Structures are given as structure tokens and as C-alpha cells.
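My questions all concern the structure below.
Missing here is one protein chain; the remaining ones are kept as they sit in the complex.
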Amino acid sequence: MDFDLNEEQRMLKDSVDRLIADKYDFEQRKAYLKGENGYSTDIWSQFAELGLLALPFAEADGGFGGGPVETMIVMESFGRGLVVEPYFATVVLSGGLLRHAASAAQRATFVPMIAGGEKIFAFAHGERLARYNLAHVETKATKDGDGYVLNGEKSLVLNGDSADFLIVSARVSGATRDRSGIGLFLIDAKAPGVTRRGYSNQDATRSAEVSFADVKVEAAHVLGQPGDAIDAIERVTDEAIAALCAEAVGGMAESHRQTVEYLKTRKQFGVTIGSFQALQHRAVEMFVMVEQARSITMYATMMAAEIDARERARAMSAAKVQIGKSVRFVGQQSVQLHGGVGVTYELAVGHYFKRNTMIDMMYGDGDHHLTRLSNMGGLIAA
Amino acid sequence: MDFDLNEEQRMLKDSVDRLIADKYDFEQRKAYLKGENGYSTDIWSQFAELGLLALPFAEADGGFGGGPVETMIVMESFGRGLVVEPYFATVVLSGGLLRHAASAAQRATFVPMIAGGEKIFAFAHGERLARYNLAHVETKATKDGDGYVLNGEKSLVLNGDSADFLIVSARVSGATRDRSGIGLFLIDAKAPGVTRRGYSNQDATRSAEVSFADVKVEAAHVLGQPGDAIDAIERVTDEAIAALCAEAVGGMAESHRQTVEYLKTRKQFGVTIGSFQALQHRAVEMFVMVEQARSITMYATMMAAEIDARERARAMSAAKVQIGKSVRFVGQQSVQLHGGVGVTYELAVGHYFKRNTMIDMMYGDGDHHLTRLSNMGGLIAA
Amino acid sequence: MDLSFTPEENAFRDEVRTFFKENLPQDIRDKLVSGLHPSKDDLVRWTRILNKKGWAVPHWPVQYGGAGWTPVQQYIFLEEQMLAPSPQMLAFGTSMVGPVIYTFGNEEQKKKYLPAIANLDTWWSQGFSEPGAGSDLAGLKTTARKDGDFYIVNGQKTWTTLGQHGDMIFTLVRTDPAAKKQQGISFLLIDMKTSGITVRPIQTIDGGFEVNEVFFDDVRVPAENLVGEENKGWDYAKFLLGNERVGIARVGASKERIRRLKQLAAEERDGDTPLIENPRFREKLAAIEVELKALEMTQLRVVAAERNREKGKPDPASSILKIKGSEIQQAITELALEVAGPYVAPFRAESEDHGWNEPPAGPEWASPFAPTYFNYRKVSIYGGSNEIQKNIIAKAILGL
Partner (left out) sequence: MDLSFTPEENAFRDEVRTFFKENLPQDIRDKLVSGLHPSKDDLVRWTRILNKKGWAVPHWPVQYGGAGWTPVQQYIFLEEQMLAPSPQMLAFGTSMVGPVIYTFGNEEQKKKYLPAIANLDTWWSQGFSEPGAGSDLAGLKTTARKDGDFYIVNGQKTWTTLGQHGDMIFTLVRTDPAAKKQQGISFLLIDMKTSGITVRPIQTIDGGFEVNEVFFDDVRVPAENLVGEENKGWDYAKFLLGNERVGIARVGASKERIRRLKQLAAEERDGDTPLIENPRFREKLAAIEVELKALEMTQLRVVAAERNREKGKPDPASSILKIKGSEIQQAITELALEVAGPYVAPFRAESEDHGWNEPPAGPEWASPFAPTYFNYRKVSIYGGSNEIQKNIIAKAILGL
């Protein structure tokens, strides 16, 4: 049991934090949002240079062999910076699928594209009525010679508009919510039959609605054994949840810091508003919420590598419950304690609030996971 | 729409409030608790003299024809005084059963006994596994000539130890939780075959476990048509809930008043603790909770006379939800703001806290009723 | 004590409901049901329909166009307005500056301004808040220096809601810089087309533009635009702020939102299952419904006590309405997120004409939900933050 970072982790943290501090303040970020795909390709290159894009991949695949702790370090820093580059879609989600579902040959082809910052990947999985059920796949994959043909609609595909490659989940057999019968297919996003409609999200990230009409997938681009993909999808989703929790903690901590700073400087009735005990206690309650969120994120990070899917799922649900509670309280109170200016677009606290609200809603909000956790028997055995 | 009391109601309120103020302070109450049955027969006589024991009965039956508003006035005052006399068991519950289920002849016999303060009545209904299901009746009533014979066990019978008469619910047909098949039987509490074991409750009221072994009920003491009693039981329970809400409001308001008073007098760090803004805001939040409880109690009072059982049930569930929330917050914070002394037996706030906790748990706590209300579709139609 | 509505009151409710059903333009109703904002044109159209009926300013004294209703009737009207749902009258004219003018203004001002308010010929804005003042309203710095028959106004106002449409703005300005904080303030009416006025929109976190900054740079205002006496403006402002009682809880609006959410939750599916069948969701709704019912009764208590209360003196209980009303409104917007689920994410700018340029991602109704959740954080801030309301109750009611 050791909560201190080791030497490499400390160096990683220092370099990411420095990049965010130097290159990603609130004003700089505004410029990045105006980039062609809603983010900065220059920053993306710097992520590549720092090795962040290679971080979670095995050394054999050209990566740095980082684990959940390393991802936590990066994502927490990204949370502070409100980073909009497609790290989560490309490295965490798509990279995770390559790590857990792709063959060595496939990894040899695609991992370097990610690690080098050359290509953007997106995971096209969600569908209109799926809500938070990961097995809800209606999109069909039909055998076609050695390969497959895809038909269907995917929704809310994060960075699906700017992606060069899409990893698509599609059903080779079974009914819409069957756990078995799902496959993963890697396609060129500009392949014939792919239609994409991109749009902005509330938090300044971008997504796309993507449809597939007789899209061909060559045999070499089928990831794993079609039909068995649900395990990899769940595993990657659990890793993704741990990563998002870390991002939320970074955002909350910064939002809280700025709010406390405001309490110390803003004057009303002739005194700083931070001298009012009711506001002091509110700031403390926010602090407790941030620290509890940080703690459960460490738990989720520790459990992200757990092999037993059920134990891992319990931990991720627990994390989402706490994060959901914390982001609502911290986000709402950051705005409230700022008063009128807290509701304006010009202030960062509103943007942390929005981003963290979206994180809460991803993969199911806190209450969804509370029900899920309680149906799994909770965390403590009777 | 008129929230002002009319002349008679104002007089009723004045006289009850005066009685409680003069005869029922915290020290006087301690003496009453030492009475033979845990209450004061002298106070009971004064209730009779004031007409409180005749209040809800029709004038034709020798009562004053009071309705839910009159009961609310009395119970709110009793709540402030932490009254332990068996008004609720005798007048509200048993009296209600006489009003809604008894024949004119039965009322002519028994109402005067209550109204005159001569006899104590109790409603023997709850059973070990009933929890909050009013149709859970295992106790059997078997036809025996013109009358019936009772066998079974009743639990948590409020004032069952000191009652002269018991109104017993028993099943004449059907399975344990069937709504039909339940009858009401009035018996002498000292009848052969009745065994009672009395005990104190957390809030200084008293209850009894009562068992029936071949207890004979004469035909004249069967209330209504055996088998149909559930409607009357539900109606009386709904009236009882409205009455308990009013009692809780009285207790909360007084507990809040004493707490605010304490904040104004108690000094710490050289100033009154009421000067701390965090405690001021807490006191305000308590106040809002009390007023919201008062409002929903008025709603429950208004709806207690509603004939449509489903609409009435919705209102009572709504009231229990709000009362449950309010009593927890107000009770806990009354203790918290008093600090150490709040946890001592010598202070009244702890006793309000205990009584109101018991009210919350009677007929189902707030969460029980939240589920019930939501299963009935809530208060607002889609 | 009779806690039900009288037959007359119920008949009145029916009359109002029927009128709304028959006269509220369907396009306006649809927009409000969808959680979108009515446009300026919508408000003008609807106000004129009501004004023709004599219901545009029902709470005003009869001689100025009021309907002569009891407080309970006014409450019923307001409730039905929210339930319809119809736009609410522009409060800056009808509930704020209007009552100030007919109470403290001179005859000329009454004649000039009141009918134009009732018919929404003049769009009024509010110029009270200033940057840096916040809840400490009396800390205002905008000055008005007398210069012959004019005041020369310099300074800045902020949080001017819908100021972009404003014809006139009522302001608090400092006319005596030497006086103590609450003194030396005057209540001045200013034509927004006067030169020297700049309106700059403030974007809010939901992406919308409903509030503005208003800058005054040597703005010449005719002295006849002063309401009442010079340096007595703070009294008029207190009167104005104390006026807003009954509507503040927005019980009817919250009812309408809950009804709408239940409807959507019955339609929206999770796979094959309608969302409304999720017991936890239903219980969260029911919990809000209970709070709202209690608040409705609290509000009725305040309304019923109106006749026993000294005119113009604010009821401290209105602070409860503000606190609980805002908490409930915010809780509903939070629950709406759950109905939309993952479809809270896509952002669609609500453009001037309330149409969108691109087809929706997911259900169209979901689009305003996240912006409304973000935007509604304001309801516990404006009009005196909930913290300020608690200070008021602590002092005025609890004596702490």
C-alpha cells in the first residue's frame, strides 16, 4: 500500500502538468476550440512528443506500458485544463480495444498510428435506444467472403466526425441486447457507405451520428472473434470510466480552487465574502466532496486492472455513484458561490460544471449505477 | 379558500393551548408519566371537561361534530406538550372506527363512554409480520352462534395495556393479506382468553402485545358487516395519519422554537452561538422544514374527509413523505445545535426528537410512502 | 378555516382555463412545452390578446387597467398561465416599474407609461444591478448629475434581462454622492435610444444571450423622467422588490414541467422499456411532487394572508417561496437530464427564430434539457441569492 508516485510517474505528472499550465490556460483553449475539428492539432502533436499517445500500449507494441495509474495522472491533468483533444476517444477507448481485442498483427499496424499522433480513432458503439446497455447492438455485420458487410446506425460517436478510423461494434448473431453475437470491426472512416454528421456537445467536445450502408470490412480488420466482443467492450468501458473519474477530479479540484480564490478576493458589504461562515462551510463541503471523489477514483483506478469482470463492475459503479454526487455538488456550488458571474460563459467554473455534468451522464449517471450496484449486492457481503 | 380559524375553532385552539401551557409543561409531564398506566387520569378528565373527547363524534351521538380541522388543532397542541394520554388510541383510532363502522345502537352505547372520559379504548390491529400492510390479518374470527370467537396475536397495540375495551380486527375469510374477509370486533379487554403484556415505548407512550384464545364476541359487539372492514380501517388510518402529522408539526415547531431560543442565549467563544451564520442558516432550514410540514399537514387535513380512497391515500402518502423528511431534519438538528446537552434526557428537544421519530415510523416511514405514492402515479397526472 | 376553493373560485379557474385554451396561439404554446423561450414577437402578440380581454395587468388598481380580482383569483390566474403553459407577462413592466409609477409617479407619467406597459407597446428593462455589487444592491456606483432640465448619467448596469429588446430602462442612480449608502439614490426612467447608451450581451453558460450589460456614457435624461422625489429611490426600489411575492415560487410552472417530464418518460424507451417504469426515477419525481405540493400550500397560506397584511410590506414568508421554489425548479431540470440520458450531450444553439439548422441527434425534445439545467442555476442567485434569503429569514423571522 503506497500512495506516493514512483519516479517515472512523478516525471509523467510533472511533464503533463507543465504542458497544461503552459499551453492550456482558459484563453489558449478558446483558440484551440476554433481549430478545424474543434481542437488543436498542434497540441495533439505535443501529446505525441511527450509520449502520452503511446502511454497505455505494451512496449512490444511500441508503447510505454503504462497502466491505470498513468492514465489517471494524465486524465486528471486534462480535467484541470478542460482538454478537448480526442485523447479519450483515440487512446483510452480505441486504444483499449486494440489492446484487449486486436491481434498482434493488427496492433503492429494501428498502434503506431495512434502513438505517433498520425491518426484519430473513434469507437462507434452507442445506438439510439441503447441508453447505458453495452450489449444493445442492432447494427448488423453480415459475412461477406472473408470479410463482413456493415449496416446500421451509430449515435453519439465521440470524435466520430474527425476520426480517420472507426472501430464499429456490430451484431453477427442474436437479438438486440444479447451479450453474445457482437463483433468489432475496424474501418476507414471515409470508406464507401459511411455517412457522418458531426456536431458540438455541451462541453465543447464533438460527436457524430454515423450510418453504415453496405460498408465492407476486410478480414484483416476484424478484431478478435466476432461474437465475443462484449467482454472487451466492458473491459474498455471500465477502464474508460476510471479515466473519466480522474478527469472529473481534476476539473472539480480546479473549479473548487478557483471558487475558494474568488471567496478570498470578492468583496460584498465591505468584506470578502469568504469571511461569511455559511460560505466557508460550503467551501469545506465541496472540499470533502472533491477528496471523496479523489479517493474513489483511486479505488476505480486500482480496480481497472481487475480481471474478475463482476468485481470490476462493482467498483466502477461505486465510482460513478460518488463522482456523480460530487460533480453535481461541486459544479452547482462553484456557480452558486460565484453568484451572477458564475453563470456567464466567460468564467471557467461554468465550463468545468458543464464538462463534469457530461462525464456524470456518460456510461450512466450516478443513480443508474446506484441501482446497478445494489442489484449486484453492493460492496459489502452480508 | 380561507386559512383563518372560525370563531369556534379559535376558541377550541385557545382552550387546548391554555390547558397545555398551564398543565403540561415538561416538569409536570414527568409526574404524569409516573401515573399508573403511564399517564394522568386527572388530565384525561380535563380533556373530557373541555369536550376534547367528544370532539369528532356527531352531535346525534353526543359529540361536537368536529372534523379534521378540529382534530388538527388539538393534535398540534398535544404535539407541543408531548401529551401521553391515550387520546390518539381512544378518540382518533377507536372513535374513528365507531364513527365509520359501528351501528347507531353501538355508537349510542360506546361513544358516551369515550366522550365522558370513563373508558379507554384501543385498536388491536397490527401483527408480527404485517409491517405497514393494513390488510395483513391472521387473527381468526370464527362464527359461534350469533357471535364470534377470536383466536390470534396482536402486536404493538397502542395503550392496549390500559384499555377497557379493545376493537380487534380479525379475519372471517380469505388469506392473510386479502383485502376482503376482515371484520372488527369490540371486546372487553378483561374478557376471558385475553392476555396482555404491556410495555413502554421509546417516546414514553405505552403499548401491549395481546393474544386471544377462544375469546367470545357477542353479536351486538360486531362492528359492521364482518368481511368488509378494510375500508373503515383505511379511512380511520388516513384520519390518524393526518392527526399524527399535526402532532408532529406541533412538536417540531416547539423543538425549533427552543433551539432558536438556545442559539440566542448560549455563549461560546465570547458570543452567542446564534451569531454564527452557519447556525443561523441551519435554523432557517429547520424553519422551512417546519413550515413545509405545516403546509402538507393542512393538505392532509383537507383530504382526510375525501371519500375517494385512492385520492385520500395519495394525499396521506404525500404528507408522510414530507413529515418524515421534516421530523428527521428538525429533530436531528435540534439536538445538534444544542450540542452535548441536546443528547441528555433532561432536555425537551431530545423527547420531541424521539416522539417525532416514532410518528415517522407509524403507518410506514417517509420512504415507504414515497414508494407507495410513486406506485400510485404521484400527485400530478402526466 | 376552509382549505378548499369556493365554487366561485373554481368557476373563475374554469373561465381562465377556457380563455387560455381558446386564445393562446398554438405555436407559442408548443414552444413553451418544448422548454424554449418565447420570442419578443410571441410576447407582444400574447400580451395584446390578454390586454384586449382586460387581463394584461389584472393585479393593478382598477383605475389603471386592473381586473379587480381577489388575491386568490390573482393566484389562480397566475397558476393557469403557467399550466397552459403561456408566456408570463414581461415582469419588468407589469410587476416592477408599473406599480412604482402608479404608486409614486405623477399623473403625466401614469398617462404616458401605464397603457403602453399593459399593451407591451413599450418594452421595459431593469437597470438595478451593477458589476461588483451583486447581492449588495445599495453599493451601486452609476451617477446622475443634474444639469438644468437634464440628468447626465454615467456608469454601468448589468444582468439586464432581455435588455436587447428594451425601449425604456428603469434605473437606480446615485444623485447624491456624499450621502450614505442607501440614501442619495434616485429612480430614473431612461429611453434606451438616447445617445451614449451601449447594450452589450452577456453569454451565459448554456450558450444563450438573455442578459446584458448596459453602459451609460454622458447620457442626457430629461428631469421629468425622475419618479417621485430625488434621493428617495431606495424606498421605491424596496417597494418594487417586495412586490414580487406570489409568482416567485413558480408552482404552476413546476407542475407543468413535471407533467411534461412524465409524458416524455412514458414515451422515451430504454431498449423496449419506457423510462417511467424505472421505479427509482418515478420515486425521484414523486419526491419533488411532494415538495411542490407543500410549497403550493405554503404559497396559498401567503396569498390568503395577503388581505391581513399591510400593503406594500413584504411578507418574510416570501423568502421561503423563493428558496423552496428555486430548489424545486432546479431539481426538475436535474431530473430532466435523466430523461434525456446520453442525449443531453449534443449542443444546439437556440437561434433567434427557434428553428435549428441541422437535424437533431436523438430526440428533438432533449436539446433544451442540459442548457436549461445549466441556465437554471441562476434561479438560486438572482433576486437575492438563497443565502441572502436565509439571512433575511434568520433576522426578520427568527430574530437571530
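A, B and C label the chains in the order they appear, each numbered from 1.
As a convention for this text, a contact is a pair of C-beta atoms (placed from the backbone, for glycine too) under 8 Å apart; a residue touches a chain by one contact, two chains touch by 3 or more.
Being a predicted model, the structure only gives us computed values, none of them experimental.
**Q** Touching the left-out chain: which of B:A21, B:L129 or B:A219?
**A** Reading the full complex, the residue touching the unseen chain is B:L129.
**Q** In the whole complex, not just what's shown, which of B:E209, B:E234 or B:E247 touches the removed chain?
**A** Only one of B:E209, B:E234 or B:E247 touches the chain omitted from view, namely B:E209.
**Q** One chain is left out of this view; which of B:N151, B:T272 or B:T371 touches it in the full complex?
**A** Considering the complete complex, B:T371 is the one touching the chain left out.
**Q** Counting contacts across the full complex, list the positions on subunit B that touch the omitted chain.
**A** Residues touching the hidden chain, for subunit B, are 126, 128-133, 136, 155-156, 176-177, 197, 199-203, 207, 209, 268-269, 276, 278-279, 328, 332, 335-336, 339-340, 342-346, 350-351, 353-354, 357-358, 361-362, 365, 367, 370-371.
**Q** Touching the absent chain: which residues on subunit C qualify?
**A** 279-280, 283
**Q** Using the document's contact rule, name the residues of subunit A that touch the chain not shown here.
**A** 1-6, 9, 69, 260, 263-264, 274-275, 277, 280-281, 283-285, 287-288, 291-293, 295-296, 298-299, 301-302, 318, 321-322, 370-371, 373-375, 378-382
One rule holds in what follows: only the chains that are shown with their structure count from here on.
**Q** Which chain has its C-alpha centre farthest away from the C-alpha centre of subunit B?
**A** Chain A.
**Q** In angstrom, rounded to a whole number, how far apart do the mean CA points of subunit A and subunit B lie?
**A** 54
**Q** Would you please write down the residue numbers of subunit B that are in contact with two or more other chains?
**A** In subunit B, residues 277, 280-281 touch at least two other chains, as defined above.
**Q** What residues in subunit C touch two or more of the other chains?
**A** 387, 390
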